[in-house]
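Okay, here's the structure, questions in a sec.
With one protein chain held back, the other chains of the complex are shown just where they sit.
Chain nomenclature is as follows: A and B, assigned in order of appearance, with residue numbering initiated at 1 for each chain independently.
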Amino acid sequence: MAEIIDMPKLSDTMSVGTLVKWNIKEGQTVAFGDILGEVETDKATMELSCTVPGTILKIYAPAGSQLPVGAPICAIGKKGEAAPEPAAAPAPKAPVTAVPAIPEKTDVSCIPAAPSSSGSVAPQSDASRAKASPYAKRMAEKAALNVAALAGTGPGGRVVGRDVAAAASAPAVAAPSGPLNVAVAPPADGKGIQPDADVPVGGMRQTIARRLLESKVTVPHFYLEVEVDAAPLMAMRESLNKRLAEAGTDAIKLSVNDFILKASAEALRRVPAVNASWAGTSIRTHGAVHLSFGVALEDGLVTPVIRDAHAKTLKDIAVEAKSLIGKARSKKLTPNEMSGSTFTVTNLGMYGVTGFFGIINVPNAAILSVGATIKKPVVDAQDRLVIGHRMVIGLSGDHRVVDGANGAQFLQALKQLLEEPALMLI
Amino acid sequence: MAKPAVLTHPESLKRPAGPSEYAKDPVNASMSKAEKIALYTKMARIRHFEQRCIRIYQQGKIGGFLHLYVGQEAVAAGTISLLGKHDHIITGYRDHGHGLMVGMGMNECMAELTGRVTGCSQGKGGSMHYFAPDKNYWGGHGIVGGQAPLGTGLAYAVKYMGLKGSCLAYMGDGAVNQGAVHEAYNLAALWDLPMIFVIENNGYSMGTSQERSTAHPGCLAKRAEGYGMAWDVINGHDVYEVRAKTAIALKRAHEESKPTVLEIFTYRYFGHSMADPDKTYRDKEEIKEYREKKDPVLAFEQELLREKVLTPELSQEINDAAMAEADKAAVFADESPDPTVADITKHIYWEEDNRGPDTTSRGTIIFE
Partner (left out) sequence: MAVISYREALRAAMREELKRDDKVVLMGEEVAQFNGAYKVTEGLLKEFGPKRVVDTPISEAGFIGLGIGASMLGIRPVMELMFWSFSYVAFDQIVNNAGNIRYMSGGLINCPIVIRGPANGGTNVGATHSHTPEAILASHPGIKVVCPATPYDAKGLLKAAIRDNDPVYVMENTILYNDKGEVPDEDYIVPLGVADVKREGTDLTIVAHGRAVITSLKAAEILEKEHGVSVEVVDLRSIRPLDEETILASVRKTHRALLVEENKPFCGVDAQVAYLIQSKAFDELDAPIHRVSSIDAPQIYCKRMEDQQLPDVNRVVREALKVLA
């Protein structure tokens, strides 16, 4: 049977060869070892020696042609035999065992462990990047603790196992997490104020419960209160809103809260010690004021964040606050918009609450709680009894970061700014 | 150092092949017709197997090295045809001829070249690592000279077990300068091991001729005198001479448990390996001369034709059959499967391949 001779692989790196010349002709008889011709490779010109004795039936590659390794160049067989039809340059023979394909790299973005619900109160710090040992992280997860909020006693402030153990065994945290064990009798008249039921707690409420418990138990809260004369503020608000309305019907309306946010940022500029966080072996001071404020939702509370409030105008703050409130209500806040604050303001004034003290939003060092502005008899500078418009503002402070004096200074500054709003210009 | 004026080569090497002076030697004269034909057949099979390998290599199917034995057939054929039950062999990487001579099959040998699981080493060794322990063939080794101490170990074991046997350790002329070879010589001579060191001197260690690589007193085997060992030189193109002189060394090994160094002059027609274009160090005329005037397979054919043991028709039949067998083996190799990824980590440890109730070792032995 005729044999097709292919362009031989004459060196490791050869992929094509040039048939420089033939020493034989079609019809010629050749023996093993006869030199059929010359092939030029990438390295040298080599002799093509005969490996199949017989008769040259056909030459497929004329002298001078360049062909890939494996392409047919001639056929050798028995004299008189028909020359076979050469296949095109052969496809490389598929290996009997396929090389397993390297699996496509799945794009796993570096997403930190997201809170279990959507639009819930996001952890203030990304727990998975906190400086904590793998073991501590695992323990914290099991104990439903935010490892980033814990004090680390390891080298460089690393949170290690003993820190989590200490936090987890703090007495108050051993609050029952299961159903209430005490039996409460249902209404005797059968028509209670609401159903006796076990309402399942969703992700947002779980997170709120966990974070606030953690804050209450691990942060040493202290409380300061100040009463502000809100009349100048109200007057300024009215006047500015009128001006804004003149500009257009869809103009922004400034709220009392917008003023308080702006004033808080300015008060922090004056008493920056309150714009800080406890970091275990150090206090981290923050250069920017990222303000978060409470927005009540149907199923809970969210605290969107206005970044760099210290650099924004009152109008900017108002516009952004409005936008964030809208997003909060339609559950469209992004994790970025819900985390990273340095100070928090909450306001229950619209409900008529005259004064209160909030729970610190860890890792902030303080939270401002604003009450309603009410009319009440006050004693003025001339010792006369007059009608005053008063707002009570409470400050809950983290005593590890903020001392009584700092807190008082902060409130003093805030009061000044609110009572003389023009001070916010300087 | 001045080169010796007279090189110690056998006289018979200086002339073209003709009737062998060793045909009448008892070890050859006592061969039956059938045995002589069988010997010739084996030489022809080696020749055709090796030649078939060239084509496979040029098709890019053999990776790595391919060191051909073409031209040296009489050395393996002559020596191995004498061996008995307790005679063992070990060689370097030009090992196909030895494998076929001890009786390995062309299929498994060809399949090994292309890395198939049906290869004689299950695709794990390649051209340089043919092994057949059941046929007393201990490889097939890649490091030049590294097989020499192993060979002394085989001889040592034969002696330790009180058996009448030997070990033939083959090496090329390039190996004789390796330290391990000298250490092996010393141990063989010191401990009276039944060793035969067979130097297959084909004149070149890769691209370096003997004159350029080796300081020697006339021939390589004569270095044996430095160790007090017997030695001889043999014309490797004459299979009768190979048999006659090797038989003496075997007798010395079996009966006196003493070593011998044999230097067998031979020639390879192809480069050191397939990657060697071999034009830089020798003349085409030189190769042509050997092929036409001293070819060992041709010479033995002529000898047997003269003895009327072979006829031209029988010879043609034998060669055709050998070529056909090689072709079939090439197809077998082509159609055989590769080993699998799971196979990669098998056959590393005896204890792992043979785990059973008596296996005491634990722990991780293959790592990720």
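Structural remarks
The working rule: a residue touches a chain if its C-beta (ideal position, glycine included) is under 8 Å from a C-beta of that chain, and two chains touch if they have at least 3 such contacts.
All figures in this text were calculated on a predicted structure; none of them were measured in a lab.
Here one chain is not drawn; of B:A29, B:I143 or B:V331, the residue touching it is B:I143. Mapped onto chain B, the interface with the missing chain covers residues 88, 90, 119-125, 129, 131-133, 138-143, 146, 148-154, 156-158, 160-161, 167, 179-180, 183-184, 186-187, 190, 345-351, 353-354, 360-367. The omitted chain makes contact with chain A at the following residues, 133-138, 154-155, 160-161.
The criterion applied here is as follows: only the chains that are shown with their structure count from here on.
Interface of chain B with chain A (complex): residues 51-52, 54-55, 57-60, 116, 269, 275, 277, 291, 334, 336-341.
On chain A, the positions that touch chain B within their shared complex are 6, 8-12, 32-33, 44, 46, 51-52, 69-70, 93, 95-97, 100.
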